[in-house]
Every structure is written in C-alpha cells, then in structure tokens.
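Please read through the structure below; I'll follow up with questions.
Removed: one protein chain of the complex. Kept in place: all other protein chains.
Labels run A, B and C following the written order; every chain starts at residue 1.
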Amino acid sequence: MYVYELNLRVRYAETDQMQYVYYGNYATYFEVARVEALRNLGYSYKKLEQEGVMMPVLENFSKFIRPARYDDLLRICVRVEELPTARMRFDYEIYNEENTLLHIGYTLLVFVSTQTMRPVRCPDTMTNLLEKFFNK
Amino acid sequence: MYVYELNLRVRYAETDQMQYVYYGNYATYFEVARVEALRNLGYSYKKLEQEGVMMPVLENFSKFIRPARYDDLLRICVRVEELPTARMRFDYEIYNEENTLLHIGYTLLVFVSTQTMRPVRCPDTMTNLLEKFFNK
Amino acid sequence: MYVYELNLRVRYAETDQMQYVYYGNYATYFEVARVEALRNLGYSYKKLEQEGVMMPVLENFSKFIRPARYDDLLRICVRVEELPTARMRFDYEIYNEENTLLHIGYTLLVFVSTQTMRPVRCPDTMTNLLEKFFNK
Partner (left out) sequence: MYVYELNLRVRYAETDQMQYVYYGNYATYFEVARVEALRNLGYSYKKLEQEGVMMPVLENFSKFIRPARYDDLLRICVRVEELPTARMRFDYEIYNEENTLLHIGYTLLVFVSTQTMRPVRCPDTMTNLLEKFFNK
C-alpha cells in the first residue's frame, strides 16, 4: 500500500453560505492529493498527459462526516491500496488541525490513450515506482 | 416517486483541459437539479434556510459513463424515490441532446436546525407537497 | 450597438461564507452572458473554436455595487458597443429582481488562431451578423 499525506488550506472561494466547504469542492481536494501523491513518487501527471495518456474519472464518492471550514489547514491522507492495472483507485481521509476526521472518499480512474481515446494499461514507469510499496 | 427533469447548458468555466466537464462540477449540476425539483413542487430551498433549516450533504456519489462537453445542453433527470424522514436522497441521470446517458449519481442530505445545529425531521410542508407522489 | 439580456439564477456553489456571490464568479456570469449574446445573434462560440479560432481574455474588470445572493434571479444586460476588429469588448450590467443595479464590468477579448496561436481578425460571419446593429 502506498500512502501519502499533504496539507491544504481552505480558500474563501471554496466556502458556501452555510459556512462550510461547498460539497463539490472535495473533488478538487482529492485531485490535488492524487497529483501530489504521484509527484512524491517521482511521477508527474502533467507529463503523463504530455506523453499521451490521460486519467478520466470513472467513479467518485464522498462521505461528509464533519464540515471543513474557511482557513482550516486540512491534512489529506491518500492511499493506493492496489497496484493499478487498467484502473487506479485512490482512497482519502481528510482531517482538520485538531486531528478530527472530517471526510472520507475515493476516486476510481482509468488510463486512456489521448490518441485513440481507448483504455490502456497503467504505464510501466508508474507501476515500477509503485511496486516497492506492494508485497509480492 | 417524484421525478423532475431540467435542462442545463455546460459553461466554459466548467470544462477542463481534457475538454470534459471537470469531475467535481457534477456536484453543482446535482445541486441545481435538487433545487429546481423542489421549486417545481412549490418549495424553495432558500426559504427553508431562512426559516432555520439547512440541508448539508452526508454522501455524494458520481459514476462517469461518458463525458459532458462544453456547450452541451444537458437533460438532468432527478428522482426522489422515498419520502424524506430525517434524511433525503436524490438520484440523478444526466443525458446529452442525443439522449445518451452520460452520468448517474445520488446525494444523501440531512435536515439540520441552523439554531441548534442538530438534526431535525423533514418539514411538514415539504412532506405534504411530496406525499401525493407516493402510494400508501 | 448590440444589446442582449438574459436571466441567470445564482447557485449555492457560487456563494461564499459572507453570504454573497463569491467575487470571482462574476467572470463566469460574464462568460455565460457573452456566449448567449452571440447565440442570440445566430453565432456559436463552440463552433468558432471548432473552426480554429478561440477568444482568450485580455482584460477583465468588475465593479461591485451591491452583492448578489443565493437564488437571486439575475438579469444580465450585455452590450457590444463597437464592431470587433482584432479585439472584442463586452460590457455588462447585472440587476436583481427588484431592478437594483448590483454589478458592472467589461471583458476585452482577442481572436486567436488555434493553429498558429497568433492573433487573427474577427471572422466575417460574426462581423456580418453584428453589422446591422451599428450605423454607418
């Protein structure tokens, strides 16, 4: 299992009049968490797209336990529990500074060739970087 | 079961560099669908909040079948399959103009008093407006 | 001068914890106003991009007179005061249902070829559709 943690500050733009983070904005937090988890591995999602593979989303799930609020410094814990094949799943837990669990969720993505627009397998370079976190 | 349909045009702001609607923006489409479904019943979500009840989200799920794209005139079909009690669930299907199913999802919300910040039951006025769509 | 008006409902997603429309979201309202003003002329911005011309923004200005709020049904009045050449300017006024002026602004855009990424002149088809609104 590969686990990565990052901190992210809630922006005013992300709040709504309920004084909570608007529920749709957690998907953006998930995106940042995935991209930074890959960058920490030595992998750039930007470069992946430049090399002709993109990762559209198949499923996204959010469970709202307690609201995140303006200026909260969130801690996002992102996990890859299985080596990706044609698909890749990221699981998330979001905590506030008091270490209270606010939110859990997951995103399931697929690898697609930008040329053929057809599914492809996870690039070897990504698999190689992830393999050391998974026991045989 | 209460069913409502609305049309909604994809904005440029909602696209991303994959030339798809960004995956987090479906939550906003769901919000518009819920609010317009209630308005069509004769119920105003704005008024609900002014009267001291808000509806934060407990769960949100999105399944991405095909991408929505810039300027698509989407048809969103929203369903309330059960009379709300302490919670209320909305299910959605999103189609494009060629009647292709692009997206399905649901949102589970809870009724909360803005004074006590504690859960309350669905207001009677909403229940009364919905009841005629549900067989005893 | 070409003038067009449209109505647009404020979404919950667009509010912030001040209970106002977040200041950055007016740019999205401007975008919707421009695109619908062109559609009303018989011109599709989507088609313009498909034909190889895009319109990035050069300048954007917003003056906030009174706040727009959740669920307000805004009336956006958009004006093209000069025939576009290499650039095109849209001016906006936003009113609420009580006809109170909430917001004014403008956007200056440029025509760019998506092939060469260099500026081009306003396409003749757009000029032809606009010409009847301008006196010689």
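Keep this in mind: a residue touches a chain if its C-beta (ideal position, glycine included) is under 8 Å from a C-beta of that chain, and two chains touch if they have at least 3 such contacts.
The shown structure was predicted, so the numbers you read here are calculated from the model rather than taken from an experiment.
Chemist: For the chain left out of this view, which of B:17, B:116 or B:135 touches it?
Modeler: Within the whole complex, the residue contacting the unshown chain is B:17.
Chemist: Of the residues A:4, A:45, A:92 or A:111, which one touches the chain left out of the display?
Modeler: Here the residue in touch with the unshown chain is A:45.
Chemist: Considering the entire assembly, which residues of chain A contact the chain that has been omitted?
Modeler: On the side of chain A, residues 9, 11-13, 27-28, 31-32, 35, 44-46, 49, 70-71 touch the unshown chain.
Chemist: Of the residues in chain C, which ones touch the absent chain?
Modeler: 17-18, 20, 22-28, 31, 49, 54, 56-64, 67, 107
Chemist: Go through chain B and note every residue touching the omitted chain.
Modeler: 12-13, 15-17, 19, 22, 24, 70
To be clear about the criterion, only the chains that are shown with their structure count from here on.
Chemist: Centre to centre, using CA atoms, which chain is the farthest one from chain C?
Modeler: A
Chemist: When the C-alpha atoms of chain A and chain B are each averaged to a single point, how far apart are the two points in Å?
Modeler: Roughly 25 Å separates the two chain centres.
Chemist: Quick check: what residues of chain C touch more than one other chain, meaning two or more?
Modeler: Correct list: 12-13, 70.
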